[in-house]
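All protein chains but one are shown at their positions in the complex.
This part shows chain A:
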Amino acid sequence: MRLLTHNMLASNARGAVTGYPLKLQVVKWSTKEAEPNPEFLRGMLPKIDWPALVAATQSLGLPELLPEAAPTDAELSAEGAAADEGSALRRLHRALLEIHIEEGTLVCPDTDRCFPISRGVPNMLLHEDEVRN
């Protein structure tokens, strides 16, 4: 599971108010490098809940990876394709797309309901008694 996906996931169980963001408890994670696509990342930026993304990286023990405040589109487009490792663009790319959570748990912030992540795949299915009326 990439952190881009984590940024979208919400608990829909009975009792959840927003069910978002899910707290991340990571047992195993890995990095899979990929070529960054600046246009892609710029397009992604407006969708991202920045505090949730930052919190996720902190759960992984990477508090230095992302700044507290989101970069602007102007910043990202200025860096462009020539961006180096320390640039806002490369950091965003690493956080959103290169980090893969292999084993862990997603925890609903409202109900503490746990959703497992196993072999990189979250299972968000609810039991019958958790489904909202």
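Throughout what follows, contacts are C-beta pairs under 8 Å (C-beta built on N, C-alpha and C of every residue); 3 or more make two chains touch, one makes a residue touch a chain; residues count from 1.
Just so it is clear, contacts and distances are computed from a predicted model.
Missing chain, UniProt name from the options "Methyltransferase type 11 domain-containing protein", "Prefoldin subunit 3", "Protein-serine/threonine kinase" or "Nuclear cap-binding protein subunit 1": "Methyltransferase type 11 domain-containing protein".
Of the listed residues A:Met8, A:Val27 or A:Ala78, the one in contact with the hidden chain in the full complex is A:Met8.
Listed here are the chain A residues that touch the chain not shown: 1-2, 4-5, 7-12, 18-20, 37, 39-40, 42-44, 47, 49, 115, 119-126, 128, 131-133.
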